[in-house]
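Here's the structure, in structure tokens; my notes come after.
Left out: one protein chain. Kept in place: all the others.
Chain naming follows the written order as A, B, C and D, and within any one chain the residues start at number 1.
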Amino acid sequence: MAMIEKYANPTVFLGITRPLVPWLGGATVATLSAGLYLALFASPADYQQGESVRIMYVHVPAAWMAMMCYTSMAIASGVGLIWKHPLAHTAARATAPVGAAFTLLALVTGSLWGKPMWGTWWVWDARLTSVLILFFLYIGYMALNNAFDNAQRGANAAAVLALVGFVNVPIIKFSVEWWNTLHQPASVMRMDGPTIHASMLWPLGLMALGYTLFYFWVLIIRIDADVTAGKIRALRQRRAHS
Amino acid sequence: MGRFFCVLRRDLHLALRQGMDSFMVVMFFVIAVVLFPFGVGPEPNTLARIAAGVIWVAALLSSMLSLERLFLGDYEDGSLELLVLSPATLETLVLAKIAAHWLTTGLPLIVAAPFLAILLNMDGEGFVTLVAALALGTPTLSLLGAVGAALVLGSRRGGVLLSLLILPLFIPILIFGVSAVDAAVGGYPVKPQFMILGGFLALALPLCPWAAAAGLRQSLE
Amino acid sequence: MGRFFCVLRRDLHLALRQGMDSFMVVMFFVIAVVLFPFGVGPEPNTLARIAAGVIWVAALLSSMLSLERLFLGDYEDGSLELLVLSPATLETLVLAKIAAHWLTTGLPLIVAAPFLAILLNMDGEGFVTLVAALALGTPTLSLLGAVGAALVLGSRRGGVLLSLLILPLFIPILIFGVSAVDAAVGGYPVKPQFMILGGFLALALPLCPWAAAAGLRQSLE
Amino acid sequence: MFSGADLSCIRGEREVFRHLDFGLDAGGMLVLTGPNGSGKSTLLRLMAGLLSAEQGAMTWNGVATSDDPEAHNARLHYVGHLDAIKPALDVTENLLFWASMHGGNADAASRVSNALTALDIGFLSDTPAQYLSAGQRRRVALARILASPARIWLLDEPTTVLDKHAMATLEQIIADHRAAGGMVVVSTHTAIAGDGQAVLDLAPFAAHAQMPTGEAA
Partner (left out) sequence: MFSGADLSCIRGEREVFRHLDFGLDAGGMLVLTGPNGSGKSTLLRLMAGLLSAEQGAMTWNGVATSDDPEAHNARLHYVGHLDAIKPALDVTENLLFWASMHGGNADAASRVSNALTALDIGFLSDTPAQYLSAGQRRRVALARILASPARIWLLDEPTTVLDKHAMATLEQIIADHRAAGGMVVVSTHTAIAGDGQAVLDLAPFAAHAQMPTGEAA
């Protein structure tokens, strides 16, 4: 019974969020379509970078999401460790693959952009290296989570890793300022307001919103699946020992 | 503080007595580097060109290798439980174990490095920088590695997982360590690289024992 | 023969399940090779020049690394006693353990080698030779290493001793393995090197399991 | 003085026991019994603070032990199924470490040699632990708790592999400890002598039947 009680909270949570799933899905598709249309067709080409500037609308929000997802994952992990709330671990676990996918997207689009801009796919520059490490951290988090026969153990160990790895996030963010690198410094997310033109800001904003909606959509679906799997596991274990 | 030295002394003692892990590491380091002239051919220019890289890579690999067993012995024979139950903060004891690890693996590495540098024909300018960079970098390797080693205790794929977890974290140290030596050989200032290596160490020193202790407590559940 | 496959299957199973040793080895091999561009710098010519050497040295080191634990797990948990007491010649069982070791460490190494060769920009001519030379050389590494591993069981300083014992024996294989690849890249015939590598294997195959079995029996006294 | 109320414990996503209470006064002895897998070791680890309870709390003189885990550690000794002996060190070296970890460096050497004598293994003091017989190893593990003082002793099946003489010695040691105001919790499948001992059978607390059918409640 205790196991059922433990999952009572997630059940309440899912009762509230489950109806949101179709709405979030619809909103994601709509926002991303609008954003992509503006980005790829309606916005002007850059006077310096030409058409390749359009990669930015995919790249930049993906990079933001990569860091945002990691931050949420770290916060959820901390909550899970300190207050032992199972839903927090579940949320962290559900975030990891989404974050890893965004990181990969940022890496790939960055490389594609790097070839025309810097003349090379890859340099060992501080920002690029730290994003690559972020990707490895996501992979490590997922591997650690699945490495134990006891799911709780895996969640706890991975949570510690998520917290330790969080150091990397400010390094990504500020690496361009601490070490002068090839990579662009921030021009949107600045203390003193964005410095790019509105015609570029709009599609960028829409894409970022679309990515975020996508994240929450997938998050709820994955939490749902995880909670169900946990219930099945508990039932099966109880049967094995009765 | 008494307990810190207690654990430190015992780990040093054990390392000296059984030698399994730590001496193996230095041997491994030396052998890894020495094998290179056999593999790459004895041409002095090529060797000099790759010397800093080979030494740093060998240091990384041998550090990684020994880290897997940092807590494993204590975990398997029940000592870890008793360490957790001893009336001292676990973080202190973890730091002592890390210090012992560094003293038995990192320090001998640093001592051996100049000789290996001669063997690989490294430019004389690089020697001091190499030693200094290793002295700043290897403690960070031990600290970071301890977190990984604590987290994978009792997991199914300990070894692979460990390398997966800590190698990404080691790469920056490798990059800046090599680049310091290259800068010295090329006659450039090495201060920026040293600042960064020092920064890593300053960050890892308070954070890693805490995280490793948290990992260890988990492993006994 | 049934018992040979019994042990083989169980060791493969264990390797897959706990992954501690064998997967670690392949990861170690890949990581060791991949770290080089970080350390030496990404210049394609330098990398191509040292590719064969780096791959062979990494193979040697990772093989040595895994050998230490070849019999250690079974020794520590009492399985070795029961294996000695099983109604089969111990030599057969030792050969099965060596075969499992090679299948889980040597074989994946060979599979991974061509990809690493591309990464290191190796000349295309060398690929087939590299794989063939590794296929001939790595079983000898496992066989020789098993003798060392059996001899150091239960001794203090197992690890260091092991590397001291087996590394000198490994060096000839390294030299001829690299020289085969170099010959192929340079357009020379590789037959002589292959004959020698084959000769080593033919000699080690009957001799090593016997010597290792003798070592194991000693360790239980 | 040392007590726990309404304890439940989950291991590996499965509840081992629930609603368990215990209480120990100065000089008290609590014997844990129950079939294999009923949770004796689990309860002892919980008492030691190695596991945390899913529910319920333990108190020492009315203060929750989780408030100050280090103080709790300082007043307890735990002997588990594993004996924390390093084969590479000799018997004295093994014990000296734990004696000074727990009780400080002062006169650790004499405490250790007294402990060895108390368990009749003084003659093994410089034998490498690797060469000990099973019972000798176990005695070394028990000597550890004599080598530094602690109020609470948590002993997980301490009598296994001990010969009859050593068993009597252990019973005497426990009696002495209790006479000096100490408390002992001990799990066992055999009888351990001791006046006024309380027995706690774990079988009834099992959350769901998980024991071998033969003895399940």
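Note that in this section a contact is a pair of C-beta atoms (placed from the backbone, for glycine too) under 8 Å apart; a residue touches a chain by one contact, two chains touch by 3 or more.
Worth saying up front: this structure is predicted, and the values here are computed from it rather than measured.
Participant: Out of D:135, D:149 or D:194, point to the residue that touches the absent chain in the complete complex.
Facilitator: D:135
Participant: Which parts of chain A face the unshown chain closely enough to count as touching?
Facilitator: 149-150, 240-241
Participant: Need a quick check: the contact residues on chain D for the chain that isn't drawn.
Facilitator: Residue positions of chain D that touch the missing chain: 11-12, 34-37, 41, 81, 119-121, 123, 131-136, 138-139, 157, 160-167, 169, 189-190, 210, 212-215.
Participant: Which chain C residues touch the hidden chain?
Facilitator: Counting only chain C, the missing chain is touched by 2-3, 6-7, 10, 13-14, 17-18, 73, 76-79, 81-89, 220-221.
In this text, only the chains that are shown with their structure count from here on.
Participant: Approximately how many whole Å separate the CA-defined centres of chain A and chain B?
Facilitator: 32
Participant: So how far apart, in whole Å, are chain B and chain D when each is placed at the average of its C-alpha atoms?
Facilitator: 37
Participant: Would you give the residues of chain D that are in contact with at least 2 other chains, written as numbers and ranges?
Facilitator: Residues 88 of chain D touch two or more partner chains.
Participant: Could you list the positions in chain A whose residues touch two or more of the other chains?
Facilitator: 124, 149, 152, in rising order.
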